[in-house]
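With one protein chain removed, the remaining protein chains of the complex are shown where they sit.
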Amino acid sequence: MPTILGQNQYGKAETRVVKVVRDGDTHHLKDLSVSVALSGDMDAVHYSGDNANVLPTDTTKNTVYAFAKERGVESAEHFGIELARHFVASQESIHRARVRIEEYAWERLAGHSFARKGQETRVAEITYDGARWQVVAGLKDLTVLNSTNSEFWGYAKDRYTTLQEAYDRILATDVSARWRYGWDGAAADGSAAAASAPAPDWNRSYEETRRHILAAFAGTYSRSLQQTLYAMGTRVVEHRDEIEEIRFSLPNKHHFLVDLEPFGLTNDVADGAVYFAADRPYGLIEATVLRDGADARIPVDTTTL
Amino acid sequence: MPTILGQNQYGKAETRVVKVVRDGDTHHLKDLSVSVALSGDMDAVHYSGDNANVLPTDTTKNTVYAFAKERGVESAEHFGIELARHFVASQESIHRARVRIEEYAWERLAGHSFARKGQETRVAEITYDGARWQVVAGLKDLTVLNSTNSEFWGYAKDRYTTLQEAYDRILATDVSARWRYGWDGAAADGSAAAASAPAPDWNRSYEETRRHILAAFAGTYSRSLQQTLYAMGTRVVEHRDEIEEIRFSLPNKHHFLVDLEPFGLTNDVADGAVYFAADRPYGLIEATVLRDGADARIPVDTTTL
Amino acid sequence: MPTILGQNQYGKAETRVVKVVRDGDTHHLKDLSVSVALSGDMDAVHYSGDNANVLPTDTTKNTVYAFAKERGVESAEHFGIELARHFVASQESIHRARVRIEEYAWERLAGHSFARKGQETRVAEITYDGARWQVVAGLKDLTVLNSTNSEFWGYAKDRYTTLQEAYDRILATDVSARWRYGWDGAAADGSAAAASAPAPDWNRSYEETRRHILAAFAGTYSRSLQQTLYAMGTRVVEHRDEIEEIRFSLPNKHHFLVDLEPFGLTNDVADGAVYFAADRPYGLIEATVLRDGADARIPVDTTTL
Partner (left out) sequence: MPTILGQNQYGKAETRVVKVVRDGDTHHLKDLSVSVALSGDMDAVHYSGDNANVLPTDTTKNTVYAFAKERGVESAEHFGIELARHFVASQESIHRARVRIEEYAWERLAGHSFARKGQETRVAEITYDGARWQVVAGLKDLTVLNSTNSEFWGYAKDRYTTLQEAYDRILATDVSARWRYGWDGAAADGSAAAASAPAPDWNRSYEETRRHILAAFAGTYSRSLQQTLYAMGTRVVEHRDEIEEIRFSLPNKHHFLVDLEPFGLTNDVADGAVYFAADRPYGLIEATVLRDGADARIPVDTTTL
């Protein structure tokens, strides 16, 4: 046979589960979208349609709902760990599970009334192969803007360069960040027993990391979005020992000063300026910031030569 | 000629303007998407492509930017009034202007650093025909949820009814609301001079209306989404004298209790339940609530027999 | 009571139904999204949450599925007529039904294999009040482009006009069109018995109307998008006796000639030009074209002073 099967995975994507916990008249809400991808002995189903090793994706969906009831949702990361362990431990044909979770935040209006909080989404990805764990957490669509303290000049120029240097510009981006925890479940003696080492406090770690990202964005006088990115990453790695690396993908959401001269108006940044917020194209700045000595494991989302 | 030209309008849609106002190191931000629609003596351009009466849509875009600089953006409503008056007053061929504005909210991180606040959007629509004004304000994509205090039973049943009655369900919706102000610019003596009557405080009115909507949603023990809608509308009309009518469009975002019995689990609402958040189909509840004696002018978005 | 209930309607939106009909090994596919809105005696549910007059939206969903089986889907319009009649005829509290349908087209790859055909969507809206019918059909997201035979010059100019005249430009739009049929179900003697008059061939009428729209777009030498719009509408009304009016909403999808002079290049339209396809803002041209003597009933989607 001239062709072979390469890496493959399957599962149920975007199972939307809402868990309510009642504490008297005060309710607590967890709102998740859970996507499961399973890998293992899957040659037969690809080659001949023999489904004997295939736990249906409908079952992975049911499992998400049942676990939300049986085990609760303490955090996205903990819930993903419970699910990933279950699939690898209970199905002989499954050798690896990856669970991706999006979590939508709500703020309380009253004891059991809530309003969706922002367009920002918390994300988590848990991977388990029966021996070691990898936990990547993050957020996306956190839109931020500095209306000054941003410059861009001194750049390389070639035949196609027409950009004017900017000494006071708007810097705006939708922060997408993913950070990897050092925790892999291995005990201190290096034995890779599944989840024998104590795990970080996932919710607190998330809140603190988010806070550092915002503080670094607001506090950095920026000569390029790359510099701001690195400042955000460094601040996280320096303050959060449990994090080994963090990767950002930052669109440069251009706000162009409108030329008002034809109308006899000056549009000076120092005096209340008017900007055109452009959709496309946009700059896109991506980088990983690592703790010195750490391995880079968050995928770069690019092909490798 | 067997065909004639009916209602028509044209203009530039979704001009994205960001205005920054500096007060020392503290900056203020207005972030708008402005859509202008103009009507008037437009027969020639339709019949023969004669553009003599057509102010280019590019010019309406330029005007938005110039006005943001010259006149500032005190509120979406005030900015729309300035624009609408300008087009009708300055172009003989333009008899009516409608300006629609979406405003995106930002919260301050520091003096000149901001984060986008929610997915909720403030909207305003200003219409002016040279004599009278109509101002409709509103909001959309304000997602809210009550995790209890919602029932649905006692409904009509026919051959196709299979729905089980619910005595404790989640009620969730994306609030879309539009309210019309009584202000039409006419002076107290009835003379229709353009904007001779004092206008409401648009920003304060918006904030208060939004607050009443949320309070009514959270505070209503609901036997149907219609009842909740009417409670929200009544509360607004009763508390805000400047508002004549309010129309809601409320998707019923169904959260179905998952059947966990096949797994030996009970999924009782009283004990922390698990729900499936469905996308489609969804119920859609729409209604206008009017001050007694007021005319209904907010369009119903439906054809009329 | 200082507030009253105005126009209201409710129902299930976006019920996604796929009907397969087998003719031996050749299958036929209908793929619809059906939204039902019902009005009638609905005071009690709004005022007090009394649901006795409320047929659940879940039931309207069930009815869509049952009718697809029992009565088939000959055309979106016919299916909508069946549904609208049913709700008004069978529920005393329902006085009016509006059914909106989106239909997604598929092309056959083989006897029972299909590929989705385009992003264009066929739409239909059927309204019935127990006496007369109104049928509006249409399409949306039909993206078309002329790479020449479009000009724009001779327009009005004011202080804010900077646009350069164009003598050979790209004209591109996403056609959104809705046309109203004269058929209202009334017999020739004027008696308004429900659907006693023979109805048009909905599918053939749709295909022919679409063909005329495309032919007019391609065949019109355009001095403005308004002229092209009117040419499309006139052609439809002149060729299709069953249609009383047609309304278009046409975004002017701007394609700007890129300035290549800084790079020593000329970007001449006559010689293979390069364009920047802009997203926002865009011009938006809307108008109704009517058969002389017809009433305009397709809503303009704007507030009225």
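When the chains are written out, they are named A, B and C in that same order, and each has its own residue count from 1.
Heads up, the rule we're going with is that a contact is a pair of C-beta atoms (placed from the backbone, for glycine too) under 8 Å apart; a residue touches a chain by one contact, two chains touch by 3 or more.
None of these values were measured; they are calculated from a predicted model.
The hidden chain, counted over the whole complex, makes contact with A, B, C. Across the entire complex, the residue among A:73, A:144, A:260 or A:290 in touch with the chain not shown is A:290.
Only one of the listed residues, C:7, C:149 or C:203, touches the absent chain: C:149.
As for the chain not pictured, it touches chain A at residues 1-16, 33, 35, 37, 42, 45-59, 61-63, 66, 90-91, 93, 96, 98, 125, 127-129, 132, 134, 136, 152-158, 160-163, 222-224, 226-227, 229-230, 233-234, 237-238, 245, 247, 251-252, 280-292, 296-305. With the whole complex as reference, residues 159-160, 162, 262-263, 279-280 of chain B touch the missing chain.
Mapped onto chain C, contacts with the missing chain fall at residues 16-22, 27, 29, 31, 62, 65-66, 68-70, 72, 106, 109-110, 112-119, 142-149, 170, 214, 217-219, 255, 258, 260, 262-263, 265, 267, 269-279.
The criterion applied here is as follows: only the chains that are shown with their structure count from here on.
Taking the mean of the C-alpha atoms as each chain's centre, chain A and chain C sit 39 Å apart. Here the spacing of chain B and chain C, counted between their Cα centres, is 23 Å. Here the CA centre of chain A is 32 Å from the CA centre of chain B. Annotation for chain A: residues touching 2 or more other chains are 262-263, 279.
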